[in-house]
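A short worksheet on the structure shown next.
Missing here: one protein chain of the complex. Every other protein chain is in place.
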Amino acid sequence: MVGGGKDAFIGAIHRIAANIDGLIELHCGAFSSNPETSIASGKEFFLPESKCYRSYPEMFATENSIPKEQRMDFVTIVTPNFAHFAPAMMALDYGFHVVIDKPMTLSLDEAKQLQQKVKETGLILCLTHTYSAYPMVKQARKMVADNQFGAIRKVMVEYPQGWLSTLSESEGNKQAIWRTDPSKSGISGCMGDIGTHASQLAEYISGLKITKLCADINIVVQGRKLDDDGNVLLKFDNGANGILVASQIASGEENSLKIKIYGEKGGLEWHQMEPNTLLVKWPDAPTQIYRTGNNYLSDSAMFNTRTPSGHPEGYLEAFANLYKNFALTLIAQSEGKEPTEEMIDFPTVADGVRGMAFIENVIASGKSEQKWFDFKI
Amino acid sequence: MVGGGKDAFIGAIHRIAANIDGLIELHCGAFSSNPETSIASGKEFFLPESKCYRSYPEMFATENSIPKEQRMDFVTIVTPNFAHFAPAMMALDYGFHVVIDKPMTLSLDEAKQLQQKVKETGLILCLTHTYSAYPMVKQARKMVADNQFGAIRKVMVEYPQGWLSTLSESEGNKQAIWRTDPSKSGISGCMGDIGTHASQLAEYISGLKITKLCADINIVVQGRKLDDDGNVLLKFDNGANGILVASQIASGEENSLKIKIYGEKGGLEWHQMEPNTLLVKWPDAPTQIYRTGNNYLSDSAMFNTRTPSGHPEGYLEAFANLYKNFALTLIAQSEGKEPTEEMIDFPTVADGVRGMAFIENVIASGKSEQKWFDFKI
Amino acid sequence: MVGGGKDAFIGAIHRIAANIDGLIELHCGAFSSNPETSIASGKEFFLPESKCYRSYPEMFATENSIPKEQRMDFVTIVTPNFAHFAPAMMALDYGFHVVIDKPMTLSLDEAKQLQQKVKETGLILCLTHTYSAYPMVKQARKMVADNQFGAIRKVMVEYPQGWLSTLSESEGNKQAIWRTDPSKSGISGCMGDIGTHASQLAEYISGLKITKLCADINIVVQGRKLDDDGNVLLKFDNGANGILVASQIASGEENSLKIKIYGEKGGLEWHQMEPNTLLVKWPDAPTQIYRTGNNYLSDSAMFNTRTPSGHPEGYLEAFANLYKNFALTLIAQSEGKEPTEEMIDFPTVADGVRGMAFIENVIASGKSEQKWFDFKI
Partner (left out) sequence: MVGGGKDAFIGAIHRIAANIDGLIELHCGAFSSNPETSIASGKEFFLPESKCYRSYPEMFATENSIPKEQRMDFVTIVTPNFAHFAPAMMALDYGFHVVIDKPMTLSLDEAKQLQQKVKETGLILCLTHTYSAYPMVKQARKMVADNQFGAIRKVMVEYPQGWLSTLSESEGNKQAIWRTDPSKSGISGCMGDIGTHASQLAEYISGLKITKLCADINIVVQGRKLDDDGNVLLKFDNGANGILVASQIASGEENSLKIKIYGEKGGLEWHQMEPNTLLVKWPDAPTQIYRTGNNYLSDSAMFNTRTPSGHPEGYLEAFANLYKNFALTLIAQSEGKEPTEEMIDFPTVADGVRGMAFIENVIASGKSEQKWFDFKI
C-alpha cells in the first residue's frame, strides 16, 4: 500500500475492503511521504518492521528483490490525486499490478501514459469506482444490456453532497484542504472528486458513452480555488440525452448519488444511500422493487453479494467487490485459467482515461461560451 | 365554465376543486364548441337548461344582461391552450373575473395583452398552477422567505412523466392529440405543459427569478411535432444556479414532480406524489420531516389545509386551495374588505406572463447555438 | 345534518366529502343541541334561515311535512357517539336514509335495534369507515378475493396515534374531552375510536371474520377514564391468526394506520398516510408497487378514483367515496335501477353491529383472565 497512513480516510476503507473476503492480506506499505509516519502506521497495522517501508521506491525495489512467493502481489495507491501517477508507473515498471483511487491521475495526458504502460506490461490496473460494484448496479446494467427497457433515451444522474457548504479548507478539514487545492487535486474539485463517479456510473449502467456535454461549472463558496458544484447537459452515442449534477455545497446532503435511466419500454432508479433497492418502472404495470440477494437476480448481481436477501450490504461490501474481483482475476491468471466475465467486471485503466477526459472536457466546457462541446479523448 | 364538457379531463377536476369548500357553485357553462355537446354536458352537471349556453359569447352576453345577484360571479376557462385568450379577453371586457388553466395563452404576446386587460379592468385572473397550492409548498416558501436556509444557492427541479413514451397521439389518446399539436398547444409541448409548472414552482418556493437559461429541448418519439423532453441549465437573479428537467417520455413515471433547494445553511426537498411531506435538511443536525396539518407549521401552510395531521391531502385539495383563495379574495372585495395575505396567495396573470416567457425563452434557447440565453419578457 | 356545528371537526369533513362530486347539497341542519348555535352555524354554511332547525326532531318533522321533491333526501349524523342512536332511529322512522359516524352507537344492543329498524324500514344506513374507501384498499380487497395470495394466513393491523399522550382532556382539548368520557363515548376510548377502524379494515380487505380475540387493554395516561391503548391477538374464521394494535399514546405518531396481510402465495401492505401506494409482495419475484389511478388496477379501485395516476388522492376523497357510492345507490333506487356492485360497496349497519360487537368483546376480553375469548354478537 502506498499512502493511507493511520489517519487517512480512504486508506482504512481500502484495508477493510481488501480484508473482507480473506483473499488479500496487507503485506507491506509505504504509508506516508514522511518515513517515520509510514513506519509508525505500518506497526499500527500489525506489520513486521521489515515490511514498513520508508518510501514507495524503496518498497518496490526491495519487494522486487525477494523471491516471488514472498513478495507482494500488487500495489494499492491511496494517495491524493497528484501522487498517483509516479508510483503507479513505477509499480508497473517493477511488474506489480495496481489498485488505484479515482480520479486516476492529475491530467488526461498522464492517464494516457499510464494506459500505454499497462498495455506494454500486460499488468492489471483496477480503478476504485466503488459505486459501480454494488449488486443492484450490476443488476441494472444487466437489465439494460438485455434490452429489457429498449433503447435508452434519457439518463439522469445526480450526486449532491453538503460537506463543502462552508470554506472548510480554511477551518482545518484535511480532506477539504487537499481536495480543493489545485496542486493536489488537479484542475477540478467537485467534478474530479464526485462528477467522475457520476459519469462512470451513468456510462456503466447505460452501456452508452458521453459524446457531447454542456457544462455549468461553479465555485459557489467564496474563496475556494476549485469548482464545488456543477450541472451538465449530456448527449450519448446512441442519441440519448442526459443530465449530470454534482455538488458539494448541497447543504444537508450526505452522499446522495442517484441515477434514473429511461428507455423506450421502461426505466430504472437507484439510490446509493439505500443501495439494496433497485426500482424498475414500467408504463403499464406496477413498479417493481428489486432487492439484493434474491433468486430472481442476475448472475452478476449474485456474484457480488455475500448475504441473504434482507441482510443489507453496504459501501464496504461494494468496495470489497472491486478487490475480490481483481484478486480472483489475478488468481485465475496465476493458475493459468481464464477469469470469468464476473471476475473481470471491475473498472480498469480505460475507465481512468475516460474519467480524466471527463474532467478535462467538463472543465473546458464550463469555461466555454460554446453550447455543445465534443467529448474528446 | 368555458370548456370542460362531459369527457374532458381537467374540467371535471375544476368542478370538484371548486365544489370542495362549498364557496362556489357551478352556475352556467358553455362546455363545448359544439352547442349540442355543451347543452348535453350542462344537463349532466345538473344545470337547468337556461344555464347551458351554446357558446361562450352567448353566455357572457346573457349573463351580463341579468341582475348582478343572479349572474355568474366569474368565468373558468378550461379549454385547450389555443382557446384561452379570446374567451378570457371577452370575459374581462364583460366584467367577469377569470380562472384559467396554464399555460395562459398561445404566445407571450397574447399573455401581455391579457395582463394589460386585467390591469385596465381591475378584475382578477387566477392561473391554476396547482402545485404551488399544496400546504407543504407554502411551508417551503415561507421557510425560504424567513431566511432559514440563508441565501439560496441551488435549485433542482425535475418533472418526469411517462405517458407520451409512445406516439399516443396516433393511437387516439385525446389528451395526447391536442397537447402535441402546435395549432392547439403553441410552440411547445412538454415545456409548455409541465416545464411551466416546474419553473413556476422553482420561482415560487425560492422567491428568485430565472435570469438566464441554456436549454436542451428534444423530440424523442419519432413523428411527434412538439418537444416531449428537455433539460435546462438555469441562473437566478441572486446568482444561484439550477437545473430543470421536464420529460413526458420518462417511461414508467406517473407525475413525479420533485424539487430540491439548497441554501447556505440547509436545504429542502418536496415530492408532489407524496405531497404531505417536506424534508428539511441541515448540515449538523438530523433531517426533519415536516408534515401537513401539524401545529409547528406556518400560518400559510395551515390556511391551506383542511384535515388534521395524518389525514393525507392530495391534488384536489391543492387545486381547491386555488379556488378557495380566489373566492375568498372576491368575497372580501365584494364586502369592501382587504383580503388577507393568505387569501391573495394564488397565481395571477403575472405568473401567466412569466410562464409564457419561459416557454418562448426555453424554446428559443433550445434552438440556439449560444450557451447562455437571457430570460426576456 | 345533525350535529357538526361550526367548530366541530368531523362535521366540516362530512360537508367537504359530500360536496366533492356535486351529487349532494347541504339542504338543512340541526347543527347543535343549542338552538342558537345550530341556527348560527347554518347561516355560516349559507343555508336560508328556514333550513336552520333548532333541533333534530323539529327538522325531521318539518322536512317530513313538505313535498318530497323539496325535502332532504337523507340525514347525516355527526354528533358524538352517545347522540347517534336516538336521531338515527327517529330519522329512519320518518323515512330518511342515514349516514352516520362510527362507532355506530353507544352499545351493541342499540346497534342491533338500529339494524332491526333498518331492516324494517328498508332504508339505507351508511357508516363512515373512511379507510375502507381508499382506492388501494379496494384493490387490496379485490386481489385477496381473487385468490391471488392463496388462503390468508396472517393479518397485522396497527393504528398508532399520539394525540392523547398527555391528559389532554384536562387541558381543554374538546375532542379529547368527549372521546375520553364514558358518558359520551361508551365503554371504550381508543378501541371504540380507532380500534374499530382497524378491525373493520382487517375484515374488509381479508374477507375474513374475527372469531376469537385476546386483548390487553390499557389506560396508560394517569387520570384517564377510558382505554387509550391496546394490543389484541386475533383468530379468524378460516384459521388465520392476527394482531391488532391501537394506541393513542404513541407519542409522535399522527394517524399511522397500517395493515399487512399474508397468504400462502404472497402478501400485501398498505399505509393510510401514503394511501396511493399498495405494496404487493411475492416470494420469488420483486415486490410490486401498485399505485392509484393506473390502468392495471381493478374496476373497484378505478371506480373510487377521480384523478389520473400521480395526482395523489387523500382522506377527503376516500370520505367522498362513501358519500358518492351511497348517493349513487339512492339515485339508482329512486330511478328504479339496480345499483352496481361498486355503488353498494360502502359500510352499512351490519358493519356498525360488528364494530359495536368488537368494542364489547375486546373490552370484555381485556378484563378477563381467560386467554381466548369468543367473538360474540
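Each chain carries a letter (A, B and C) given by its place in the written order, and its residues are counted from 1.
We take it that a contact is a pair of C-beta atoms (placed from the backbone, for glycine too) under 8 Å apart; a residue touches a chain by one contact, two chains touch by 3 or more.
As the structure is a computational prediction, the values presented were derived from the model and not from experiment.
Colleague: Write down which of B:49, B:171, B:284 or B:369 is the residue touching the left-out chain.
Modeller: Only one of B:49, B:171, B:284 or B:369 touches the chain omitted from view, namely B:284.
Colleague: Mind listing the chain B residues that contact the chain we can't see here?
Modeller: Residues of chain B in touch with the missing chain: 279-280, 284-291, 294-296.
Colleague: So that we can see where the missing chain sits, which residues of chain A does it touch?
Modeller: These residues touch the chain not displayed: 9, 12-13, 15-16, 19-22, 26, 45-46, 161, 253-256, 272-276, 291, 293-294, 306-317.
Colleague: For chain C, which residues lie in contact with the unshown chain of the complex?
Modeller: 149, 153-154, 156, 158, 160, 162, 165, 214, 216, 218, 220, 229, 231, 233, 235, 241-243, 245, 247, 249-253, 260, 262-267, 280-283, 287, 368-372
To be clear about the criterion, only the chains that are shown with their structure count from here on.
Colleague: For the two copies chain A and chain B, what is the rotation angle that overlays their Cα atoms, in steps of 5 degrees?
Modeller: 180
Colleague: Report, in whole Å, the distance between the mean C-alpha point of chain B and the mean C-alpha point of chain C.
Modeller: Taking the mean C-alpha position of each chain, the two centres sit 35 Å apart.
Colleague: With centres defined as the mean C-alpha position, give me the chain A-chain B separation in Å.
Modeller: 43
Colleague: Using mean CA coordinates as chain centres, what's the gap between chain A and chain C in Å?
Modeller: Here chain A and chain C have centroids separated by 55 Å.
Colleague: Residue numbers in chain A touching 2 or more other chains?
Modeller: 280, 287, in rising order.
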